[in-house]
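With one protein chain removed, the remaining protein chains of the complex are shown where they sit.
Lettered A, B and C in written order, each chain numbered from 1.
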Amino acid sequence: MSSNHNHAASREVSKRHKVEGPQKHIVGFILSLALTIIAFAAVAAGEINETFTYIILVAMAVVQVIIQMAFWMHMKDRGHLFPIIGIIAGVFVVITMVIMALYWVWW
Amino acid sequence: MAAHAHGHKVKRYSGLMDWLTTVDHKKIGILYLIAGLFFFLIGGLEAIIIRIQLIKPMNDVVSGSTFNELITMHGTTMIFLAAMPLLFALMNAIIPLQIGARDVAFPFLNSLGFWTFFLGGLLLNLSWFAGTVPDAGWTSYVPLAGPIYSSGHGVDFYVIGLQIAGIGTLLGGINFMATIINMRAPGLTFMRLPMFTWTIFITSALIVFAFPALTVGLVAIMFDRLFNANFFDVANGGNGVLWEHIFWVFGHPEVYILILPAFGVISEVISTFARKRLFGYSSMVFATVLIAFLGFMVWAHHMFTTGLGPVANGLFSIATMLIAVPTGIKIFNWLFTLWGGSIRFTTASMFAIGFVPTFVMGGVTGVMLASAPADYQYHDTYFVVAHFHYVIVGGLVLGIFAGLHYWWPKMFGRMLNETLGKLTFWTFFIGFHLTFFVQHFLGLLGMPRRVYTYLGGQGFDNMNLISTVGAILMGIGTIVFLLNIFITWAKPRNASNDPWEDGRSLEWTISSPAPEYNFKQTPLVRGYDAWWKEKMEGNTAMTPAEPVGSIHMPSPSILPLIMSIGLFVAGFGFMYDKLIVAGLGLAITLGCMAIRSLFDDHGFHIEPEDQDEGVQA
Amino acid sequence: MKRLLPLLTGLVLLLTACGREDLSALNPQGPVAEKQFELMKLSIGIMALVIVVVFIICIYVLIRFRRRKGDKTIPKQVEGNHTLEIIWTTIPLVLLLVLAVPTINNVFGLAKDYSKDKNAVHVKVTAHQYWWEFEYTDYGITTAQDLIVPTDKKIAFELVAADVKHSFWIPAIGGKMDTNPGSTNRMFLEFPKEGVFRGKCAELCGPSHALMDFKAKAVSPESFDRWVAAMKAPAQMPADPELAEKFTSQCLSCHAVGENGGNSAPNLTGVGGRETVGGILYNDEAGVEQNIHDWVIDPQKYKKGAMMPTAEDNSLTPEEVSGIAKYLAEYKLDY
């Protein structure tokens, strides 16, 4: 799709350029869609054990978010060390807080 | 210095307008310094009144309600409006110079950060004039701070003032993280960063990840107070303990936000005046990162008596104690930096050396407090008051004094008077220990904190008197410091590039004060202690990493001030339930954001021929 | 040396004057406070050791390595020393371990739940702005301000707050526990020695937080039983029927004596025998009748923010105030 790019830019650019095509994003979209549908279906079915449903839901959400961040937000690209550190640090703080909220309610 | 002519169509201001529109990190640093000192004096005055009220049993200088207002405003002002801005002053004045940068990553945001902080702080302190002052403690525990038990506007001032000031702090944190990551001079790798830059980097990260929690907490309490939400209203399913958690999830990292920069200052000052490389640099970096990391997992040690149960109390006890290890590493590294050195006693180094044992005393009481069962006795007594003043005043404020005396010539081109400086040190230092040492025992003998008075004959009387005397001595020390500023202000600006002669990092390679563009040519860094390394090899200047050329500068802008005023107005609108005013204020702010986005700032250039006259304050 | 002096004076202070027996956490009068005091002594010991080491190194360094005038020599630029760094990482870890073990033991030891224990006395503490309500759930009696406990049993507390957060603290007997609105905290204390101990509120709760004191009075088991019986006995009302009527209409709408009255203000059964009026006016100083009289005239004068109206607002004449003060002062329980 993008290989017919006749720009005078350096070869290096066109090399990296190849990686980016709509296919990748559409794959990401279909994956996200599938994960979302699984999550909704798991709830709509309503037959499954409650704890197990929670696990499915959280797993689907986490996988979907990782896919979106890696592909759509370009986090898998080079030069994203500090963004990754930043997001992980934020997630770390959030996990401690969420554990706090749950622990303190259920204990 | 007056704006000079050049071929670019950029408006440059002078006088007051220059200060209101500046995006120069050095000037913003000075603005932070002035604002920080201003609020420091207000907070100090509140402290003196508190101590005078407690000078003897059943004193009645102020009433219980006024006393609660004083302690609330003293705590809030000192932490958010004095300590943090003074740190931001040092950060702004020094970090870009230490990393060989011409400015911070976001000069506009830097200015915005200052003005939101300042107007937020102003809003908070206007409560004294509005006659309804926040009085639920700086922690604002609900339900006392909720709409039922604080029905006036007092706590609203706290909530909205901190919310606005918090925006500024968050922007500052992001700015300095980005600056340190992206703007380092060539060759200045992370493991060559001066210790002060490292601590500011970590502090900024703590700001970025801790302040949003406060933002949400304040939003929740604001919704409860202004829009009848039920976050903390027990009758409707809310829970007050949630506020405690949210507050301390922010509040504990906040303590490290305050103390880490002081660690950085002390490292720089001790190393300079011992004429010796910082001992165990890499373990210092590691310890800093570890303290920051652990800092997020210990918040519940402020809540041992809340009733979280033995499992939580046990875990948080252990986690808290662990922090003593990296802190201990730092203490011994400082001592061994001094060991074998050639120690010169200047005001800055005396503050730094005084810091070490004082901070150790504050640190060990911290470990004592970490032991939950013993904390059932210490909690919310004067023991805790003594502990955190040892850490914050004995740690942070001594660090700030050390930093100010040390970098004063770099900020203003003048040396502070050493005799007055040493007088400041001794009065402040002795006053400090007098004030707070006895408070440990007051707490153990059964005196709770935040009491506006106490009955006689309980064994509290003498120690409270000693404490008050000490507080007055600290006040005198502060006044001497101000005198020093005024007296030296009249002196000529004659500080050399490296006025202490033993400077080690890049800020000492350029003139004092630094020119507008900091570095005529970006320096090439060849190792840790870049400037010291060059000096030892007999060089008189850094190797430049680029030829002399035209220097790009950001344009000044009044928008940050207007945006902050917008938030200020919106704050009052929300507080007094005039949603139109609130909407107008927010519209001003958002409108300025749009203007900033629409009209790109192309900045201007300082051409090589203009660069030598570009020196300015 | 200058810095060492306050420390030494402090240590001396610690060893000699430990404060009032009925108030100080350094002078424990019960096993809970004793355990906490043990832990304090251990941690103070460890920390004093750390401080001494740091001070010695610090002073030595400052004397030994001060720069002579005009000294231009450059000291050796040491990068670090792994052995030293390992030493000052390990030793603190060991010291912390020494402190951590008893800490964990006591965290769980002091959290033992006696709320189901038949041998314990169960007291439900409700903190109000600015007074303490003590309900003895085993006996169905309620008192205020003076907590009466037997010396032979564990006291299992249930702690709640009626309005804002407070904290229940009797330093000489044991550490504090917060009273949260909307949820119950539990703790236990033991009072092996007879005596009166001072209790305090340790969480900012409003303008009169400083005045929210109470007393814990430990009495012999027999005496405690007599007290319970006296509390359960029918209430004494003022002898003068007019005064009794006034007292019922104006005071018992909030207060209670025995089985009569409301529960939104401190229970007054046997108030004449209490240690203080309002928690802060000591009866052994001005006398209980005078204290009650002063208090009823204008409670706000002594405790700002107290809910009780002045005598005037309560439409009590000076004679009625004196009558009520006399009646209440003489209302003592025999135990």
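Operating definition for what follows: a residue touches a chain if its C-beta (ideal position, glycine included) is under 8 Å from a C-beta of that chain, and two chains touch if they have at least 3 such contacts.
One rule holds for everything that comes next: contacts and distances are computed from a predicted model.
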| item | value |
| --- | --- |
| Identity of the absent chain, which is to be given by its UniProt protein name, from "glycine dehydrogenase (aminomethyl-transferring)", "Cytochrome (Ubi)quinol oxidase subunit III", "NADH-quinone oxidoreductase subunit H" or "Heme exporter protein C" | "Cytochrome (Ubi)quinol oxidase subunit III" |
| Which displayed chains the unshown chain touches | A, B |
| Of B:Q53, B:S111, B:T139 or B:N239, the one touching the omitted chain in the full complex | B:N239 |
| Residue among B:T215, B:T488, B:Q521 or B:T543 that touches the chain left out of view | B:T215 |
| Missing-chain contacts mapped onto subunit A | 1-2, 4-5, 7-9, 13-14, 16-17, 20-22, 25-26, 28-29, 32-33, 36, 39-40, 42-44, 50, 53-54, 57-58, 60-61, 64-65, 68-69, 71-74, 79-80, 82-83, 86-87, 89-91, 93-94, 97-98, 100-102, 104-105 |
| Subunit B residues that touch the omitted chain in the full complex | 105-106, 109, 170, 173-175, 177-178, 181-183, 208-213, 215-217, 219-220, 223-224, 227-231, 233, 236-239, 242, 245-246, 249, 594, 597-598, 600 |
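What we mean here is this: only the chains that are shown with their structure count from here on.
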| item | value |
| --- | --- |
| Mean-CA-position distance for subunit C and subunit A (Å) | 53 |
| Junction residues of subunit B, two or more chains touched | 241, 309 |
| Residue numbers on subunit B that touch subunit C, as the complex places them | 63-65, 67-68, 135-137, 141-144, 149, 234, 239-241, 274-277, 279-283, 305-307, 309-310, 313-314, 317-318, 321-322, 324-325, 328-329, 331-333, 335-336, 338-345, 353, 356-358, 360-361, 364-365, 367-368, 370-377, 379-381, 430, 433-434, 437-438, 440-441, 444-446, 448-455, 458-459, 536 |
| Touch list for subunit C against partner subunit B, complex | 2-3, 6-7, 10, 13-14, 17-20, 23-26, 33, 35-37, 39-40, 43-44, 46-47, 50-51, 54-55, 57-58, 61-62, 65-67, 71, 73-81, 84-85, 88-89, 92-93, 96, 99-100, 103-104, 106-111, 159, 163-165, 167, 169, 171-172, 174-178, 180-183, 185-186, 198, 200-211, 213, 280, 304-305 |
| Complex contact set, residues of subunit B against subunit A | 181, 205, 208-210, 213, 241-242, 245, 249, 296-297, 300, 308-309, 311-312 |
